[in-house]
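One protein chain is absent from this view; the other protein chains keep their places.
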Amino acid sequence: MDVKKLKFDALVYIFAVIFILPFLSSNANFHHVMIIFLIYAGLGEAWNIITGFGGQTSFGHAAFFGIGAYSSTILFYKFGVSPWLGMLVGIIISTVISAIVSYPCFRLKGHYFAIATLAVAEIIKQIFISWDYVEGATGISIPIVEESLAAMQFHSSKMPYFLIAFGLFIITVLTARYIENSRMGYYLKAIRESHEAAEALGINTTRYKLYAMMVSAALSATFGTLYAQYILYIDPFMVFTMEVSMKIVLLSVLGGLGNIYGPLIGAAILIPLSEYTRVYLGGTGKGVDLIIFGALIILVACFEPNGILGLLKKGVGKRRGLYARTDA
Amino acid sequence: MLLQVIFSGILVGFVYSLVAVGLTLIWGVMDVINFAHGDFLTISMYTVFWLYTLLKLDPLVSLPVATGLVFLLSFLTYKLIIKRVINAPGLTALLATFGLSLFIRNLAQYLWTPNYRFIPTSLVADKKLELAGVIIGMPQLVAAVGSIIMTVAVFYFLKYTKTGRAIQATSLDRDTAKLMGVNTEKIYALTFGISGACVGVAGALLATFFPIYPESGALYSLLAFVIVALGGFGNIAGALYGGVLIGLSEALGGYFLGTQFKYAVVFLIYLLVLQFKPKGLFGW
Partner (left out) sequence: MQEPMLDVQNVTMKFGSLVANENVSFLVKKGEIVSLIGPNGAGKTTLFNCITGFYKPYAGRVFFKGKDITGLPTHRITAMGLTRTFQIVKPLKEMTVKENVLTGAFLRMPTKKEAEKVAEEVLEMTGLYGKKDYLAGSLTIADKKRLEIARVLATKPEMIMLDEAMAGLNQTEIKEAMELCLNLRDRGITLLIVEHIMEAIMPISDRVVVLNAGKKIAEGSPEEVTNNEEVIKAYLGERYHAKGKKS
């Protein structure tokens, strides 16, 4: 129990630090990095629910992110509906789509499932590319209006975007945390560890995987809306791309799977790294930033295969003695 | 016209098969998803391109050079990177290969710009074969035949040579193979090398009619993932048939629904087949 409490306190401190950071600097670039960091950390947390807890590897989360982005954008662009309402619609569509496409996919196990999610995301991307109503491959420039909370557009400062991202991030983390500590969290982890044992314990594995995917999709969609409003332009290659899906996977794996701190740590390392290398080295348009980024990923994978969290755990585990892992 | 479409679908399908064979080998033998697979293909294409531009070598002549080079690079990839992550939990190996993919792709962009390059003249360029009203481009035909030869070669290598059998044994059961005296370390490195050689051949053949740019391999690796899963992970014959099936459905999908939907059709076929065969066409 004490350990739990300690962990909760840690979370409060982490939130506090994240919240304070952008106020310490008026550098717009830094604010930008913080916003992107929160968006990806949030996406990682959402992804972690189905993949980290439930063990069902999704390579297609860009689909939900993109649906969130497009839902609000289309509604605003065509009908002038507030992006907040659009966000809600995005959540609903994303949840429904995730349920429809995942249900058949859940019959597949392991890599077969992972590739199926990738296939689904690519199909959705293709549909958006060829769909005239949503402007296809051209993409949509979101009409710029006077800044207001209702229109989710801010032009004089990035801080409001940061605050919204922070809010969404907290909701996502707390949702993930709530799930982790509830029956659903235990069930998902049981499914991850052994499908058969889970069934024998009376767990309807398909149903819980479905729930996890739906929650994960809903949360991912909210960040899509925010991203669209922040960049004020979207096209299918930006939001539905495999790069987004893979970035989510990467940062969560980097941080450590199956734990709410994993994506947070992973994003805190990966996003500033990628954004700053882009800012300082990407200007040449030659991809130097991504060369370095790629090399760093390789290094981390080679030398800390358990993720950063694994590294931390190793230290703690040694002291506590209990978690000495034997493979026998 | 339909016949034409079917034919070209099958031809390109054989190239897909070869790329997928390389991927499925690694997947089957060491359970690693190699995200950089397509980027090795890109390297092969660029090798052929530069040999053509600088030394006026015909792509078909420089094919062995490109294949050898990619074999070597893949071999080294195993020794330097994969070796360290192969026993790591979960998705770590994937992380490493994805990093490698980013690295290669962007290095290519840095060194050679994102521009499309072409090899305008070669032994096969602009030649056509007409058979009962169906026109077949020579480059495509040669690419298909070359891919078939390489696929069959790999197949026979695995089946009838001692090393090949050791690879298969390792794929079935790593620990037992080790106990039986198989040097799994060597087998892994070799498997990676052979996988590289597959895309080495495919890349050189594709370079005769396909634009060369830093991301040209990316599409192939995406399709190869689907083909590999369709055929069953680690199943060579599955990859062969899967490749043809995907080539065909891509061509037919493009013909009936418009080219923008051809990949959607491919992925849909995958999802449909796996509804009935959750472990791939040849899984049980």
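Per-chain numbering from 1; labels A and B assigned in written order.
What we mean here is this: a contact is a pair of C-beta atoms (placed from the backbone, for glycine too) under 8 Å apart; a residue touches a chain by one contact, two chains touch by 3 or more.
Owing to the predicted nature of the structure, the values given are computational and were not obtained by experimental measurement.
The absent chain, not drawn in this view, touches the displayed chains A throughout the complex.
Among the residues A:Gly68, A:Gly258 or A:Gly310, only A:Gly258 touches the chain that is left out of the figure. The chain omitted from view is touched by exactly one of A:Leu201, A:Ile231, A:Val279 or A:Leu299, namely A:Leu201.
By the touch rule set out above, chain A reaches the unshown chain at residues 181-183, 186-187, 189-190, 192-194, 196-205, 258, 322-327.
The rule we apply is simple: only the chains that are shown with their structure count from here on.
Inter-chain spacing, taken between the CA centroids of chain A and chain B, is 31 Å. If you check the complex, the residues on chain A that touch chain B are 57, 104-105, 107-109, 111-112, 115-116, 118-120, 122-123, 126-127, 129-130, 242, 246, 249-250, 253-254, 257, 286-291, 293-298, 300-303, 305-307. By the touch criterion given at the top, residues 27, 33, 35, 81, 84-85, 88-96, 98-107, 109-110, 113, 214, 222, 225-226, 228-229, 233, 258, 260-261, 263-264, 267-268, 270-271, 274-275, 278-280 of chain B touch chain A in their complex.
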